[in-house]
Each structure stands twice: as structure tokens, then as C-alpha cells.
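With one protein chain withheld, the remaining protein chains of the complex are depicted in position.
Entry: chain A
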Amino acid sequence: MIEFRAVTKRFDDGTVAVDHLDLSVAAGTITVFVGPSGCGKTTSLRMVNRMVEPTSGTVLVDGVDVRGVDPATLRRGIGYVIQQAGLFPHRTVLDNVATVPLLSGWTRRKARARAAELLELVGLPRELGSRYPVQLSGGQQQRVGVARALAADPPVLLMDEPFSAVDPVVREGLQDELLRLQAELDKTIVFVTHDIDEAVKIGERVAVFRQGGRLVQYAEPDELLSRPADEFVSSFVGRDRGYRRLSFVEGTGIEPREVPTAREEAVAGERVAPDAWTLVLDGEDRPRGWLPPRSTGDSAPPAERVLPGGSLYTRGTPLRGALDAALSSPSGLGVVVEEDGRYAGAVTAEEVLAALREHRVGPEEHTGGTR
């Protein structure tokens, strides 16, 4: 069981990322934290494994205050999966999965045997074990990320937007797989997403956050949909119904706008100090992340301040992807790419919704539940 007791996190720059969070996650269940980008989901998650320390309040895992546990030891007992999988590029898939067992002192042989079992468990052929992460597809990398998190059989699993960067079809598959795994493994899972659709599909209980790090509703999915606690929740949940229509509307009506961009090398070379959100591009014009506007008190070099981008929207595909891109982006600007993955521009959620109104397809639909 995981318990947040009056937990507040205020960063050095004054940002309150989490505001008096009281919440408990039952053992053996999947609990989803959902809310728009910047509402404190990642920060809340990272306070469980002490990658972020609360300013005040207490986090307990199985009744034990995490502050009393050595961070490295604590983390070896808590699986962690992140959006870009975060696999080690210099290690084979098998050695990536064997990481935590090796850190915990297993022999190499035993750790690798265990890793091979896990590849099978997450539905990957054993042959992939000898490849390097770059040789895998995005969906396969995420599976490896899940296998790595499960390798030492931790009772608790933290998942931070694990499926947000893969395309919607693969995402559905990964979600189904996770539910299948959970039926077998019975872990205590905290799953973070900005996608209410994903939240109600995956979650046994869903916690809705809003900007400023406030928990607005914590309930089972059905209750969330039928009795939203306030206007924010109902618009967040309700928006999803509009979402479904977006799936059918071709994104021809939106004109991506130009945004400030910078080359990855320029950022690494510290030559960038933007006044506005700046999109970082690699040598082939593919988006790599967002550099926040310069603010006073920033001491970290630009390369360390680059935030992972949200999902990407490919020009011409259904508008749902564009809205998803805008909502998942730390800058609020969804990144539009050409079919070959090169940067094309950016759109705001408002622009996507405006395009939707123009392309109105028939009368207002009344979809029922979201499951």
C-alpha cells in the first residue's frame, strides 16, 4: 500500500507542484493519476521512490515512511517505467532487463536467466535479448522497459506515461498486455497519464489532478464519468467524448504555426537562452523535446532543462492525435511532424477544437460510457 499524507512539494523556484496531497493506493490494484501536463503527476510519483523529496508531509510504502529508507535500496524494490523507456543504449536488451537483479547482487548468470524469462512474460521473443535498444521499435522498447521494471519482482510499480510516445494502435496493445500481466502478478501499480481514455481503461481507481498540484477527485472510473466532482472534472472527462469524434476527422483543416526552434548541438553547447518555449530538433529536424523559457534562478545548463516532448501529431492523420499532442506537450503546443518525422509546426488545443468545429460531421453525438 502507498499512502500520501498531507504531501506538498514546492520547488526552489517557488513552483508548487503538489499541494496537500492526501491519498492512499490499495495494494494489488492499478491506480491512475490523470490530469493535464504540469499538474504534478510526475512529481507525486517521484516522491514515492524519493527521486523528489516532499517539502512537507509523509509518503509511506507498506506503512513505512520512505524517508527512513536508503534511497538506492528503496528504489531497487520499486519498479519504474518512463515515457521514453529510458533504456540504457549501451547495454543489450537482456542486460537492460537484468539491471536491478545485478544491482541487488545476483550472479550474472542468474540475472540473465531471469531477464530471459521476463522478455517472454512481456511478449518479446528471446532472440531480441542480444539486440541493442536502438534496434527495437518504440512499442518493443516500452515492453523492455516494463520487463526491466519487473525483473527483481518488486511489489510496487510506478509507471509515468509509459505508453504516451507510441502510436495509438500499439498503445492499445500495450494497455491490454498490462492488464493481462497485472491479472497474473497482482502488483501495486501507480500509473500516470494525461489521457482520460487510458485512465478509465487501465485504472481500478482514478485520481484526477489539476494545475497547481491539487487532487480534485479520486474515484472508480464509473463514478468519475457519472458523477464528476466539479466543473474541471466534468470538462476533463467530457472532453473525452469530443475526443472520440476527433478520431474520425481528418486533420486537413489545421495550419501548424511556426515556433522557436533550436538545434540539439546548440543546446548542448549552451548557446541557447530562449525567451519563449523552444522546440529542440536533432540534425534531421526531428523533435527531441522542449526547452522552457529562461527564468531567473535557472542555474542548470540548457541541455539539462530540456523536457521530454509529448506525443507527436503527423500531418494529415485524424485530429485526435493533434489534440493529444497539444495536451501532452509541456509547452501546451502540440508538435506537428511530416510523414517522415520532420518538424512541420505546432498547434494549440484551441486550434484543434476550432478546426473540429469547421469540420463538423453531422449532429452532436451522444456517446455513452467511455469504456
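To be clear about the criterion, a residue touches a chain if its C-beta (ideal position, glycine included) is under 8 Å from a C-beta of that chain, and two chains touch if they have at least 3 such contacts; residues count from 1.
Note that in this section contacts and distances are computed from a predicted model.
What does the UniProt entry say the missing chain is called, choosing from "Osmoprotectant transport system permease protein", "Cytochrome b", "PadR family transcriptional regulator" or "Hydrogenase iron-sulfur subunit"?
"Osmoprotectant transport system permease protein"
Could you tell me which of A:137, A:211 or A:226 touches the chain that is not displayed?
Here the residue in touch with the unshown chain is A:137.
Which of these touches the unseen chain: A:89, A:125 or A:283?
A:89
For the chain not shown, which residue from A:9, A:75 or A:320 touches it across the whole complex?
That would be A:75, which touches the missing chain.
On chain A, where is the contact patch with the chain that was removed from view?
49, 51, 72-76, 78, 80, 82-91, 99-100, 103-104, 131-132, 134-138, 148, 158, 268-269, 299-301, 303-304, 306, 308
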